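Okay, structure first, notes after.
One protein chain is absent from this view; the other protein chains keep their places.
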Amino acid sequence: MKYLYYPGCSLRSTGRAYEESMLALFKALEIPIEELNDWNCCGATAYVSIDETEAFALAARNLELAENQAGNGTVDLVAPCSACFLVLTKTQRYLSTYPEVSRKVNDALKTVGLEYEGKTRVRHPVDVIVNDYGLDKVAKHVTRALKGIKVACYYGCQIVRPFATFDHPHYPTSMDRIVKAIGAEPIDWPLKTRCCGGSLTGTIQEAGLRLSRALLKEAEKRGADVIITCCPLCQHNLECYQGRINNKYEETIDIPVLYFTQLMGIAMGIPEKELGIQRLFRKPKFTSVSAKGGEAVHV
Amino acid sequence: MSHQPEKPTNGWEPRIIAFFCNWCTYTAADLAGVSRLKHASNIRIIRLMCSGRLDPQFILEAFAKGADGVLIGGCHPGDCHYIEGNYKALRRFRMLKRLLHEMGIEDERLRLEWISASEGEKVRSVVNDMVAKIKALGPLALPSKIASWDEEIAGNQELALEKEEAQHA
Amino acid sequence: MSKTNGHEIPRVGFYVCHCGHNIAGAIDVDAVAKYVATLPGVVVSRDYKYMCSDPGQELIEQDIKDHQLNRIVVASCSPLLHEHTFRNATEKGGLNPYFFQMVNIRENVSWVNDNKAEATEKAKDLARAAVRRVIHHRSLEPKKVEIHPDVLILGGGIAGIHAALTLANAGKKVYLVEREATIGGHMAKFDKTFPTLDCAACILTPKMSDVKNHPNITLWTYSEVTNVEGFVGNYTVTVKRKPRYVIEELCVGCMECIDACIYKEGKYPDEFNVGLSKRKPIYVPFPQATPQVVVIDRETCIDFKSGKCKKTCIESCDRDAIDLKQQEKIEQIRVGTVILATGYQIFDAHRVPYYGYGKFPNVYTSLEVERLVNASGPTGGELILRDGARPKTVGIIHCVGSRDKNTNRWCSRTCCMYALKLAHLLKEHTDAEVYNFYIDIRAAGKTYEEFYDKLLDENIHFIRGRVAEVTNWAARPSEEGKLVIRVEDTMIGIVRRIPVDMVVLAVGMEPKSDAQEVRRLFNISCSTEGFFLERHPKLAPVDTFTDGIFIAGTCQGPKDIPDSVAQAGAAAAQALMLIDSGSIELEPNTAHVVQEECSGCKSCLTICPYHALSRDEVKQKATINEALCKGCGTCVAACPSGAIKQNLFEDEEIFSEIDGMLDLQLVGTNKG
Partner (left out) sequence: MSIVPIIPSLLVKDSPAKVPRKISRRIKFESELDLSFGESVAERAYGENLLSCIQCGTCSATCPLSHYMDYTPRRIIAMVREGFKEEVLNSLTIWLCASCYSCYVQCPRQIHITDIMYALKREAIARGGYPPRHPIPVLAREFFSRVKRHGRNTESFLLVSLYLKTNPFAMLKEAWLGTRLWLSGRLSLKTESIKRKKELRTILNAVEAEKGDGHQ
């Protein structure tokens, strides 16, 4: 089965390392994936604040393009960015729940000869790896032991609720299971689905920073060596603002924040450069430890 | 007698005859009423003790007398008040469906639903859905079709023409 | 006009009911009455405010006399509600009661349609159909069946116990069947009962021993009903009596065998203490268990698992009551009526993971706390937590698994009051700070509000707000090591974080997981929520749609002890009414074969689920045993020559109903 890939705007700038590491990982796992041609903005949060139906139409165009590109049958469209994933799944849900939305959007698509038949399934890479590919197979690709490394899995808000069905909205475990499969140790962390502040870190910054700070502090307290995320905005907030949080609140937090695909890549021995590790502000301290048969030492 | 099928006009509303079993679906329709679950007014319910009482002729009669759709409601499989009357209804329904297909009557016009006494909401959704589908199909107008078939069979074309002329006059 | 069965000219009286505003508000009743007056055969057509009232019924009686009516049609509510009323009126007027037809224009029309014009048209169609149908009605006699005086009661909780004692004291023979090894149900697990705070065991156990000792009650515990056949007055019920590996008649409940068990300590979760303590494979559920008979759990007994036990239990019993080879026993009983009192189950708190049940040891369900504060409970009534500490702060979260569309929508009715009771008991036992987190306090019941007042005076915190989460995330040093409750104090309008040592989840009541199977067994219905459905929510609260089957207690819906007992009494009275009247009249809707038309093809013989059809080999024709016929009409539909007729549902009656509804007018004629 071939997957179609919907990058979204963030994976082309702040989230570049996410794209690089995900594609490298899929290549290493031999999961075929191909970019969606001429995809457009998903119609995220900011767009919905101006015109919701237009936002649905933007998302629906992507769903339609996927359906088209795949030919016949259903198609899996992989959207790694949480916001894109949410907007695309939400559009799908609302198109099927509210006939009014479906009529308006389809009328608009018809003006350019497009018609969405509902055959696209929106997927998140976490879902694809855990539920399609399988963690047993993932484990077989691990070449570097990450034993003893404590990982805080941060799901954020928008991939598990409210429209995703692949994991529990309150206590998701997919990434924790991935971490176990690659030999590291997930920590019990009550804040794994609590909001990082989203775009508030930019707009009403103090509110946003405080949310990120709570997450970082609790991860630190519970002994996390690294936080992994599956969303470009979460990664940006937790990593890029760590210094500012330390300054402002007199904290001494120092936790690298990786995309889950990067951590998997490290465990599988994919070269750092292909994983975009060089783009991180806080490098993981264990990446250089090659553990051929030996125990990895975490610093 | 007119031979043209009645075209859907603004005034046309489909008429659906429903056969509901006393124990489950009729009670569910009562529940829909008690819960004030508003739905399309196109449905006319006939109460039977069991969906097993449903003689295929009742359905044919309904179509022949101008119904645009027939809905059968019975207890869920395993729930029949009379042990297995609903299975009998299902068998007859399937058989009849084939027959109707042969007659050129669309699939959506005959529908069987298992609706338990507690599923008032399902009565509403099924009725609304069925009315919408039949509205999309347009009138069945079987009575006028039957009349024309009868005349064709009788080979009595002349009579038909005469009648038509008489009407135009 | 088509022929009539009585060869008489039809004279139909038609009545449309306003039902106050219920019908008249949505249907132009005047127009309906005027329209029906124009139909062939209709002599009188009226509308009236309340047809079911005495004057309404008298109107029918009087018209029958004044206008020589021979058929009656009433357009009002559902026939399931008032068909009987109007048949009576018809009979009082001097006609056979079955010369009546009812039109449902309330549940089927006025309550489900908004558009008055459409609703009026629909009402006219239905009325026309009934007028055409009623002309074909025949004079019929109701079928009478005898009522067997014995009663089966399923479920030995407080409702089943109370119903059993009521009937037994009235001199009726009762079979009380309970699935567990003892009767007592949930009530036996409770500590005190609200609002009087009398001890549950003190008021329940005397009734339990009354059951055991009553000469009219046959008590079968550890037993399940596996099959039910027959109909009102004559049910044949099969009961499976599971082996308890202890001979009930020999065991005196000395419990020496339990001491002798090779397990020195309890090892398996004790069901009675909801898993808070351990029991041995051989045990008595609790000290006052009724019957006082030991039971061996084959899932955990070493001898059953490996066959290699020293069987010390057998040695210890000087009455030889232990029989490890005991087999299950199948009993068959005949009863005339059945009372279902199968109870409820508590909501599984794992379904709301944000409250941390199963994750944090100090999060308890209310039922666990009942055992925890009980003097005969796992801690001897000492309130200590799983980690051995005494709680200094306790948070009680209301509405867990109630009033929530994501889990159970309904209000469980009892949680507010038992949460108040537990708050009082916890305060009394520990002097802790006790917080109640509630959405609304529902203290509607005799002296319930006064109990709430008392709690307020005891300085218990009442915070109006539904808790969002219980975590071990400490945001302040004062929260370290505590469970933190996050809630909006909606009265103050601010979000609060409250660290506590113990969380109590006031879990709701839900239908038993096997309620659907029981429902099928006894051929009754369930409401949307899955509780057993009563025949009428107000006027027939303990009847079901199946004659002779009654419901009592929480299997019908959440309720507290007083209400369960009241219902149990009501159900017993309903059963008594049937038994003492000796017989019941049934709908004469049975089928019969018109011999002249039967071709003897045998199509009908296999189709009847009740084996009511047989073939007269001499005449080569089918016959129906009317005593066995239940009136489903399946054979009627199957008869290729139309020789089988069903009373009240004859082909002509239904065809005329169909024709009447559609009122086919071919183009060229005027529409009526």
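General remarks:
Every chain is named by a letter (A, B and C) in the order it is written, and numbering of its residues begins at 1.
Heads up, the rule we're going with is that a residue touches a chain if its C-beta (ideal position, glycine included) is under 8 Å from a C-beta of that chain, and two chains touch if they have at least 3 such contacts.
From a predicted model like this one, the values you see are computed outputs, not experimental measurements.
Touched by the hidden chain within the whole complex are the displayed chains A, C.
Contact with the chain that does not appear here is found for just one residue of C:G465, C:P511, C:G633 or C:G660, C:G465. For the chain left out of this panel, the touching residue among C:K240, C:R486 or C:H592 is C:R486.
Across the entire complex, the residue among A:L25, A:L200, A:V226 or A:I270 in touch with the chain not shown is A:L200.
Those residues of subunit C that touch the chain absent from the view are 354, 399, 403-406, 439-440, 464-469, 486-490, 493-495. Listed here are the subunit A residues that touch the chain not shown: 9-10, 12-17, 38-41, 43-54, 57-58, 61, 86, 94, 97-98, 104-105, 107-109, 111-112, 114, 156-158, 161-162, 169-170, 193-195, 197-208, 210-211, 233, 236-237, 240, 278-281.
Everything below uses one rule, namely that only the chains that are shown with their structure count from here on.
Chain centres here are Cα means. That of subunit B falls 34 Å from that of subunit C.
In this assembly, the C-alpha centroid of subunit A lies 52 Å from the C-alpha centroid of subunit B.
Per the touch definition, subunit C reaches subunit B in the complex via residues 78-80, 104, 106-109, 111-115, 118-119, 121-122, 125-126, 129, 520, 523, 525-529, 533, 545-546, 589, 607, 609-610, 630-634, 636-638, 646, 649, 651, 654-655, 657-659, 661-662, 664, 666-668. By the touch rule above, subunit B contacts subunit C in their complex via residues 1-2, 13, 15, 17, 22-24, 26-27, 29-30, 32-34, 36-39, 41, 44-50, 52-58, 61-62, 65-67, 78-79, 81-85, 88, 92, 116-121, 124, 143-144, 147, 167.
Looking at the complex, you find that subunit A touches subunit C at residues 168, 170-171, 190-191, 214, 218.
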